[in-house]
Each structure stands twice: as C-alpha cells, then as structure tokens.
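A single protein chain has been omitted from the complex, and every remaining protein chain is retained in its original position.
Letters A, B and C name the chains as they come in the text, with residue numbers starting at 1 for each one.
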Amino acid sequence: MIQEVVPVLSREQVADGLFVLTVRCSRIANSVRGGQFLNVRVSAGVSTPLLRRPFSVSRAHDDSLELLFNIVGGGTRLLASKGSGDQLDILGPLGVPFRADDEYETALIVAGGLGIAPFPLLTEELLRFKKNVKTFVGARTTGHVYVSHLREVHIATDDGSDGFHGNVIQLLEHYLKHNRIVRPKIFGCGPTKMLKALSESSRQQGIQCELSLEGEMACGIGICQGCPVERVNGPKKYALMCTEGPTFNSTEVVL
Amino acid sequence: MIQEVVPVLSREQVADGLFVLTVRCSRIANSVRGGQFLNVRVSAGVSTPLLRRPFSVSRAHDDSLELLFNIVGGGTRLLASKGSGDQLDILGPLGVPFRADDEYETALIVAGGLGIAPFPLLTEELLRFKKNVKTFVGARTTGHVYVSHLREVHIATDDGSDGFHGNVIQLLEHYLKHNRIVRPKIFGCGPTKMLKALSESSRQQGIQCELSLEGEMACGIGICQGCPVERVNGPKKYALMCTEGPTFNSTEVVL
Amino acid sequence: MSFSLRGVEFKNRVLVASGTFGYGDEVKDLVDVNKLGGIITKSLSAKPRDGNPPRRIVETASGLLNSIGLANIGVRAFIEEKLPYLNTLDTVVLANIAASSIQEYCDVLAALEEQQGIDGYEINVSCPNVKEGGLSFGTDCNAVKEITSRLRPLTQKPLIIKLTPNVTRISEFAQVVEAAGGDAVSVINTVIGMAVDITTRRPKLSSITGGLSGPAIKPIALAKVYEVSHAVRIPVIGVGGISSSSDAIEFLLAGATAVQVGTASFVDARTSLEVIDGIKKYAIDQGIADVGSLVGALDADISASVLQSWL
Partner (left out) sequence: MSFSLRGVEFKNRVLVASGTFGYGDEVKDLVDVNKLGGIITKSLSAKPRDGNPPRRIVETASGLLNSIGLANIGVRAFIEEKLPYLNTLDTVVLANIAASSIQEYCDVLAALEEQQGIDGYEINVSCPNVKEGGLSFGTDCNAVKEITSRLRPLTQKPLIIKLTPNVTRISEFAQVVEAAGGDAVSVINTVIGMAVDITTRRPKLSSITGGLSGPAIKPIALAKVYEVSHAVRIPVIGVGGISSSSDAIEFLLAGATAVQVGTASFVDARTSLEVIDGIKKYAIDQGIADVGSLVGALDADISASVLQSWL
C-alpha cells in the first residue's frame, strides 16, 4: 500500500455521465489486481468533501491506472473536473482482489451499472490464467452501456433499448438455461440489491460466486471500523469491507 | 441591488498573483459607482467557502464588470480558477460610493496594495466631474504594481524597486511638500494600517479624506450586523461597513 | 404545507431565523417575503444595543462563528421604524425577544402586545442573566421555566421558546417550557465555539467565544430536534444548518413541525424560497398529499438512540 500524489494524464467521457480518468502511478500499476481499489482524495486542502472516495482500478498499464466512474455527488463531480495537468492524491492498492485463479473453467462476469468498473482489469488476469470469460452487463438504458475491454459481452437493459429486455440476473439465468457452461464461477459487482439477487441465483444453481461490495468508507485501510459487512458465521460478526473485502465469497456475507 | 447568476467573460493575470475577472451584467454595469462592491458567491453548492466574498467593482463597461483581486485564501483561489464559460452568482451593487462630486478640485487617490481595485471606476467618474486626478500607488515590490486605467500615477515600493523608495503615505507627503495642490481631496483604499496613517496624515495637513474600508462581511446587505466600524461620535456606536460604508469620511470612523 | 400554532396560520413550514433576515425590509428587493411561512425578527431588547466591538464574524469549516452581541435597534425604534413595514406583509411575523433580566423579557413583550402586527413571540434565552453574574438563562432550567411562566399570562399569542444546544439534556428544557405553557420550542440556537488568530495570538472574535451556525452544525441540530420531539408534545421548530429542501425534510422527519433558515440566507437570501419549493416538489415526487404527514415520520426504533450509543 502506498500513498502518492500522482499526475492526471487524461479524463474522457465514454458514455452518458460515465468518465474514465487515467493517472500515472507505476508502483500501483505494477502490483494492482482485479477487484482492488484506490482511496482517492478528490479535494485537496478543502474540507468538503472531507473523506477520500474509493474507486476500483478499472485497468492498469505499465505505469498508469484507469478509474471508471459516474457523477453521483460532490466527490465524483470534483473528480470529473480533473484533467491533464492536475494532480491527485491516491492511496492503494487496497482490499482483497478477486480470486481469479481458483478451480473453475469459465468466468461469468456479472455487472450492474457502474459495477463494470473492476472487470477490465480482472478480465486481463482471467485470460492470463487461461479461463473462459463471458460477461453480462446490465444497464438502465442504451446510453449508459460501456463495455470496452470486456470479453464476450451480453447486454441487458431495463428498457430494452439494447440487448436483452430485463435485468442482468434474468439475462444470466436465461443464458445458463440455454447454454451448458462447464465448471463456472460467477464474479459479480453492482448495486447491493442486484448482488443480493445474484447471490441467491448462484446459490440456487449451485455456482460458486464472488462479489465485490460497495458501501461507505472513511479510511479504506482498516483503522476506522466504518465499513462492516455482516458475516454468515464465524467468530467475528462483521468483516471490514476495506481490508477483508471488497470481494467476498457470496456464501460468506449477509447482504 | 440585484442578485444574478452571470457569465464569466474572461480571467486574466495582470501582475504577480493579480487577476482581473470580467463578468457580464448590464444591470449592475449601468448603475454601479466607484467604491461600491459586489458580494460574490465563489463556490456554488459547496459549503467551503461558505460565505460570499466582497470585491470592489474595478471597472464597468456597457454590459460588463471587472473585478481585480489577488489570491489570499480559499475563496480567492476558487475565484482565480474561474474563466470564460463559468458562471458566477453576484449580488450588487452594494455599499455607499465615494462622494466624487464634492467641493474640491483635485482628487488625490492613494492606494496600498490591492487598494487600487476601486479606483479605475472612480477615476472615470472623477474625470466626468472634471476633477484633476493624481494617483499614488504603494506596493511591496515592482512585480506587484498594476496601474492600468489610473491617472497621473506616482509609485512607491517598499523595496525601492520601482518609483519612490518607501510607503505610499511618505510618497504622498513628499509630493504635497513639493507641489501646491488647490482644493484637494484624498480618496484612500488599502490595508487598515495604511488607512490609519493616511487618515492621520490628512488630518494634519487639513485635507478632506474619504476611505474605503475592508473587513469581514457575511451578508453584505445589512442583515447580519457582522461588519461594525466604530464611529467617532453619533448616537450609534457602530456603523455597518456594508451598508453605511465601505466608504467613510476619515473623520467619521475610528480605525 | 400550512400549519397553525395557537390559532395563527402559517402558510408553509419554512420561516426565516432571528438575526439572519434583519427586520424583513432589507431584502425586499431580492425576496418575495410574502411567500415565507413566517419572519422572525432580529432579537429585540428593551433598549437599543450597540453590540460587540469588531471582529464579530469568522468563517469556519462549513460554519459561521458570530458574536454580534445582539446589536439591535431596541423595541421602541422597532415599533416606530420597522413594524409599519412588517404590517404590510402577508406572512406571519414573530418578534424575537432578548433580555438580561426576566423583567426585561416581560417589558419588551408587553410593549409589543400593545401593537398591531405581531403574530407571536420567540424568546431567545441564550442571554446572560445579569442577576446571576452573566450565567446564560438558557442553560438554567429554572430560569427557562420562570421566563416561560412569567411571559405566558402576558399574551394570548403563540409563545415560542428558543432553546440553546449548549446543555446536557435539551429535552429537560423543552419539558419545562411545555409545563409552563409555552406553545412551541425552537431548536437550536448557535453552538458555542471559538477561533484563534495564530499570528496575533488573539481570539478572532472580540468576545473570545461566539456562536457557531451553518451546515457544520446541521447534524447537531438534527439530533437535538429528534431528542426534543420525543420528549414533548408541543411543536418543535427546527433550526441549524438548513440550506436546502432536503436538509429541511430531514428536520421534518426527525420531528420538526416547521423549520427556520438562518445562515444560509446570508449565502443566498432566496434560500428559504427554494426550500419551500423543494419541499413541495419532494411531496409531489413521493406522492405525499400533506407535508404535515412527514413530521416525525422517521422510520426508526428509538431504543437504538442517543443514550445507548457508544461514542
């Protein structure tokens, strides 16, 4: 884990309200793995927003990192105003990455909305591990769909304006009904409601499933105890999302 | 007095750390007079800085206004980041203007540092009223000197790097010793320390003197009672800088 | 949107707070004051008060620290110079009263009772009790009780006591107000705070400490409103850091019957009007016919509350 003030290389709007921000940071780029995140100081020297904001690393190149985000509040609005020439104080890589190299053959990536963020980086790893990768992406409507750097993408939109008309879980179930997948493992990320449904769906179908959770964080490094996730069982009632997650096996946690 | 969200037309750095910001606002431009100010919301939708910031109107054109400022804190830093395409919520014109059309012949403008801000606009008025105008400007060093749109400028720098070596009061006294001025009136603006000295100097020389004061303001329109200036005498102990000033006769107030 | 207090109808639930809207006439160019639920005047004392020497205001992180020292024109000048204008308005006008003795509270209220155009009173008890060596009335339960019971017989109009947050259990103060016949409590006045100039090594405010207001104190005000609204049956008027309709709705849900906009009016004099519009919009979006149904509608189990929590 390092903390560094790094230069912003570029900021690009890639879909409706969706931005890709690229920063230079070779130290993190060299070690980060799919599912890990940065805690980013979006405002320097001002107390609003006060806290850092967590963002998955979406892609990593030799010496640069990409974040993928949309504007939901003050912090992301500020972030979207950054561009080449600006600097950003980042802390990372944080959290436990997805276990990409388990016992399975086909990775079923399931992303709802901004949940696609961690998957370009994960996809690269999966391919390195010679896994099959199939990706299921859900969005509200076609303008919100962004599927760059993903593999074998199946799209669902709530309004049917692109791909399957329905949500991404329905799309996945539909797909699994019509296709035989050998030794699958699901990797999911998205709104908690969707992850809950995904967790239930994967349990019913007997497919192992790993989720990347989202929630408020203050420190991002395990000192504030602000990010509890309820465990299914175990001696401790809560796990910390920032240091024991954000990726969890779906059977470990209560959503 | 109006409140309006107006477009920023340009921002220019005109000297070391000195900025000119031009906004479009014909309604204020048409009525504003020298010594009046705007209360500017430098941050929209964020609570730091919380309050508006007061700035003298430095020049007024047909439909635009110029502010002249330097960066001293968070608010002015934000203001300096504005540029063409941005918008600014302004409230004005506020305060009592300089009494430019009094009984006198020669206006002696005395400005310390950023105290030059209100004088380009005042100078225009003075010329309209057919007054003689002589301007005395004090600055720390030559890089800080900015004297555009002023008349017959005499410069003093603390380090002697430009003009008279000393402060602007010394320069004025020096000038008055060597030149006979008929029916003069002093208009002063600058740091409180300087205004105090100017007030004393003008008293000793028997020259009438009007000062534009600076201090913290919250509302700028007389409702918070946050900007008291002690009166020399009178039924009320304090005047409000925002509505009874910022310009005062030097004999009216205790600095 | 409307509500009533002791027979006085407020057209909506958004008022402007004492000391942050002058006497209503200063902002008439900017704000259609007739749209407000009510105007609360700057605190009035028996005699005019000069207020504290400069410096009176300091901006802090998302907050404003003030020590105006209750500079005001006094009740006489108010009646002569300000009341005629207020009389022309189609909104509720509450006179806020400050004093340094209980007798002075009574005198000011009595003087205002003789006039037309005052719809009710808000009593600022965050004032030094000169008899008690300057101890604030507002931190002394007995004093607050006595103020309320001495004022109650003097008027048939709404009598609102404005409580200070600078006490251990604000609900006890609300309870004595209720018992003594107060019609409502305003919660909260400013929080005691301080700022130091490290260059001069002097306090920034001439009075050393002052009152903190603005967004910084919103969470504090909300907790106090929640505490008070569970302790009394009289209405609570929420105030502290409200700058948007969503802030105001938080207060309604936490138990406030109405709200006041204070410091935010300095930032934008029209804030209160935006709050009114925003509440209306929220009600429509949420399918709520009566904004009043939001009051205290927080979905929470009070047993998880204040006194249980580990800080």
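Quick note on the criterion: a residue touches a chain if its C-beta (ideal position, glycine included) is under 8 Å from a C-beta of that chain, and two chains touch if they have at least 3 such contacts.
Since the model is a prediction, treat every value here as computed from it, not as a measurement.
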Which residue of C:61, C:77, C:102 or C:154 touches the chain not shown here
C:61
Given C:104, C:119 or C:250, the residue that touches the chain left out of view is C:250
Considering the whole complex rather than only what is displayed, give the residues of subunit B touching the chain that is not shown.
47-48
In the full complex, subunit A touches the hidden chain through residues 1-3, 41, 47-52, 89, 91, 215-219, 221-230, 236-238
For subunit C, which residues reach the chain that was dropped from this view?
60-63, 65, 67-70, 98, 124, 126-128, 133-136, 138-139, 164, 166-169, 189-196, 198, 200-203, 206-212, 214-220, 222-223, 226, 241, 246, 249-250, 253-254, 282, 297-300, 302, 304-311
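As a convention for this text, only the chains that are shown with their structure count from here on.
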Between subunit B and subunit C, tell me the centre distance in angstrom, where each centre is the average of that chain's C-alpha atoms.
36
Distance from the mean Cα position of subunit C to that of subunit A, given in whole angstrom:
46
At what distance in angstrom does the C-alpha mean of subunit B lie from that of subunit A?
53
Mark out which residues of subunit C touch at least two other chains, giving numbers and ranges.
61-62
Taking each residue of subunit B in turn, which ones touch at least two of the other chains?
47-48
